[in-house]
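For this view, one protein chain was removed and the others were kept in their places.
What follows is chain A.
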Amino acid sequence: AYKRFSELLPKEERENACSARVPKSQILTLPELRANPFQHRICRVFSTSYEGDDSMSFEDFLDMLSVFSDSATSDIKSHYAFRIFDFDDDGTLDRKDLGKLVNCLTGQGEESRLSNMEMEQLIQNILEESDIDKDGTINLSEFQHVISRSPDFAMYGGLQW
């Protein structure tokens, strides 16, 4: 993993890779993240940078690897998945977040989006299934509850390094 990380740095900084920070544009060149529609959110969630530029240090990189590895518990994965899906960082998944999530999943471009009516129907169905206290948003506990019954999450939520 250290090798992968240092490859992302320009040559001069490779010596002290432990303390260097890799800018977001470099991180996104990783093949595992390149094709991922959540790449920006992943960088934002794992980055501990104070300037808000989403650059990642080696420790952030390790964090990301450990969460996505096969041996991470599903608690951890669901916790981080919730943070990744929460586009406005307000601690809950509301209708806007869900809408952005669905758009990410169906792909970029106008023709790959669902129609407004379909989107409404879909969001209504999702909230029906997962919103237990019926407040119109999904919080972390409800999310983890839904995920714990999802058989695909364990399989899909892993990256191969």
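Here is the rule we use: a residue touches a chain if its C-beta (ideal position, glycine included) is under 8 Å from a C-beta of that chain, and two chains touch if they have at least 3 such contacts; residues count from 1.
The working rule: contacts and distances are computed from a predicted model.
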Checklist entry - Can you tell which of "GNB5 protein", "Mitochondrial ribosomal protein S11", "Transmembrane channel-like protein" or "Red chlorophyll catabolite reductase" UniProt lists for the chain that's not drawn? => result "Transmembrane channel-like protein"
Checklist entry - Which of these touches the unseen chain: A:V22, A:C43 or A:L98? => result A:L98
Next on the checklist: Which parts of chain A face the unshown chain closely enough to count as touching?
Outcome noted: 31-32, 34-38, 48, 59-60, 62-63, 66-68, 71-73, 75-76, 79-81, 83, 85-86, 89, 91-92, 98, 101-102, 105-107, 112, 114, 118, 121-122, 125-126, 129-130, 132-135, 139-143, 145-153, 155-160
